[in-house]
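What you see is the complex with one protein chain gone and the rest in place.
When the chains are written out, they are named A and B in that same order, and each has its own residue count from 1.
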Amino acid sequence: MKKTLLALAVLGAYAGVASAQSSVTIWGVVDLSINQIKNGDAKTTSMQSNQLNSNRLGFRGTEDLGGGLSAGFHLEGAMSNQDGNAGGLTFQRRSTVSLISQQGGEIRLGRDYDPSFWNLVFFDVYGANGIGQGLNLITTLGSGASTLARTNNSIGYILPGNLGGIYGQAQYALGQGNNNNKYWGARVGYASGPIDVAFGYGQTETNNPDKFKIMNIGASYNLGVAKILGLYNQNKNGALKENFYELSVSVPMGQGEFKAGYANVKEKGLPAGVDADANQWALQYIYNMSKRTALYGGYSQLDNDAASARSILGGTAQSNLAGHKSSGFNVGVRHSF
Amino acid sequence: MKKTLLALAVLGAYAGVASAQSSVTIWGVVDLSINQIKNGDAKTTSMQSNQLNSNRLGFRGTEDLGGGLSAGFHLEGAMSNQDGNAGGLTFQRRSTVSLISQQGGEIRLGRDYDPSFWNLVFFDVYGANGIGQGLNLITTLGSGASTLARTNNSIGYILPGNLGGIYGQAQYALGQGNNNNKYWGARVGYASGPIDVAFGYGQTETNNPDKFKIMNIGASYNLGVAKILGLYNQNKNGALKENFYELSVSVPMGQGEFKAGYANVKEKGLPAGVDADANQWALQYIYNMSKRTALYGGYSQLDNDAASARSILGGTAQSNLAGHKSSGFNVGVRHSF
Partner (left out) sequence: MKKTLLALAVLGAYAGVASAQSSVTIWGVVDLSINQIKNGDAKTTSMQSNQLNSNRLGFRGTEDLGGGLSAGFHLEGAMSNQDGNAGGLTFQRRSTVSLISQQGGEIRLGRDYDPSFWNLVFFDVYGANGIGQGLNLITTLGSGASTLARTNNSIGYILPGNLGGIYGQAQYALGQGNNNNKYWGARVGYASGPIDVAFGYGQTETNNPDKFKIMNIGASYNLGVAKILGLYNQNKNGALKENFYELSVSVPMGQGEFKAGYANVKEKGLPAGVDADANQWALQYIYNMSKRTALYGGYSQLDNDAASARSILGGTAQSNLAGHKSSGFNVGVRHSF
């Protein structure tokens, strides 16, 4: 899935004299699928990216500084390959520089994933991608916070890998004139053998009077014949509260893999009689032609209560969706490099 | 012209353990030229890209899946190097993922060239680039179709290379809310020794009442001392019709190459007395310093009838061009990598 390009450092722009071996890694994912989705009465057929894994192109590398220290950079941009990535290549998935100590952990600066997002990825069997992801049900409650997945201007600390299964990270992100990005959060977990459990918390100042707060707990257990995942997430914005849980499972089947998930969200603090709850169930089958190339297909159905207008496919038109079903299936191919 | 970067797949983002050899190819073209163009009475001098070959930067690779199967990706973006590619790097020239069978052909998803475009490239001695290209005369008849060269959201099938000289492809592109991109088309050809002949057809739904239809036939014959190319193209949009033909020739001369072409277009279905016909002739000389680097110069002249405002250089201001000549020359350098 990733390539390390053999590289030779040169002593100047046009010198061409090899002086030290180093490496730049270029890697990415092209994932394209055909999606037939029904949002209420509106049926659409569309080609989409990101349905098994997130489309991306990236450049990264590390430098050994000696004494257990290293430095590294990571530039990773999303791609919408169905339209030639018409929005242009940015590195908004991640764009960081790091100083890493094997003993003391990593300090990381830049645009990065935030700690309170990772449980939504690792304890959802769909990895926060596609029509089956639990994330289809999660909102920022109109808070304006832009920090659900990532923050700009962030300073992060990541625990080292030598803590006997305990892992974790903390992050502070500067608002820099935009409080929707002013964030702090932390995550701590424990992984050992078949078990993995983690807790995450984050809060965002926002440009509105109320903070946006997110708290989640996830756990997974690998039975061998199946891996079971559980996730609970609570979002808050003033009096509004969103309680979400998801149960999902993956079952390896030779070169293939079967996945299923059920997720449920309840909104609290709405005016009396307003019901914005929803639930979703989803199935997926993946056939791995190789480690890098897979065919996949899935089905998902999301039931909206009267005041919920959630969709299994964010990018499609969904007028009059409130109180209606969103459902559909896709088939696709994912190639990573 | 293309580089295959030696690459090693690693087992995880920071694992750094080499496990399998793979490859990412980075390639591209930087072609810059000085163009002195007279559109009617307006003379402009400008630096332009794309005059011998299309400027581009790309990333691609293939993975051998065994049993004659492979998977591949192709990301290729245009560049306007005279202004530092101010519009940003996209992959709108091509952005695809493919599954390829040596016996059965290739299935390709994404943004791609469409089948009805290729004859306009391969049977024009200028390869659909620059002030001499026949494409200067071809329009989409105000239909709004965005599919002359490429489509978004496309599903393509390409015949395998084992059919005794017969080649071909078919493509369907989803509208996805924009019927100017809703397209289907096909191309079939035969190449053997000095001869190459092909037929192409495509039609686009468009956001207007009428479909845009394109049909073309091309043939070339390589005499050794010269290669002769012929191309006929007919575009239709409701009652409007555009009949185009082009004859062109290339003559190898040691390290150099001489090219000449004549093209003619006639518009049908216009109101009585409206004449939007035009013709163009063009000459070019290319001096190959190496396979990758060439110097070139050319001259082109386009004669517009009263209601035609075609130009040999699309990007320049052309007020009052209708009924006037567009002519000029350029000199440039093309470097591919």
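Assume contacts are C-beta pairs under 8 Å (C-beta built on N, C-alpha and C of every residue); 3 or more make two chains touch, one makes a residue touch a chain.
Keep in mind that this is a model prediction, so the values were computed, not measured.
Across the entire complex, the residue among A:Phe73, A:Tyr221, A:Tyr285 or A:Tyr299 in touch with the chain not shown is A:Phe73. In the complete complex, the residue from B:Lys211, B:Lys266 or B:His335 that touches the missing chain is B:His335.
Listed residues A:Ile155, A:Ala191 or A:Ala322: the one in touch with the omitted chain is A:Ile155. Not every partner is drawn; the one left out touches chain B at residues 1-6, 25-26, 28, 30-32, 34, 44-47, 57, 60, 62, 72, 79, 81-89, 289-290, 292-293, 317, 333-335, 337. Interface with the hidden chain, as seen from chain A, comprises residues 5-10, 12-14, 16, 18, 22-24, 26, 59, 61, 63, 65, 69, 71-73, 75, 77, 87-97, 99, 109-111, 150, 152-155, 174, 176-177.
Assume only the chains that are shown with their structure count from here on.
Inter-chain centre distance (chain A to chain B, centres taken as mean C-alpha positions): 38 Å.
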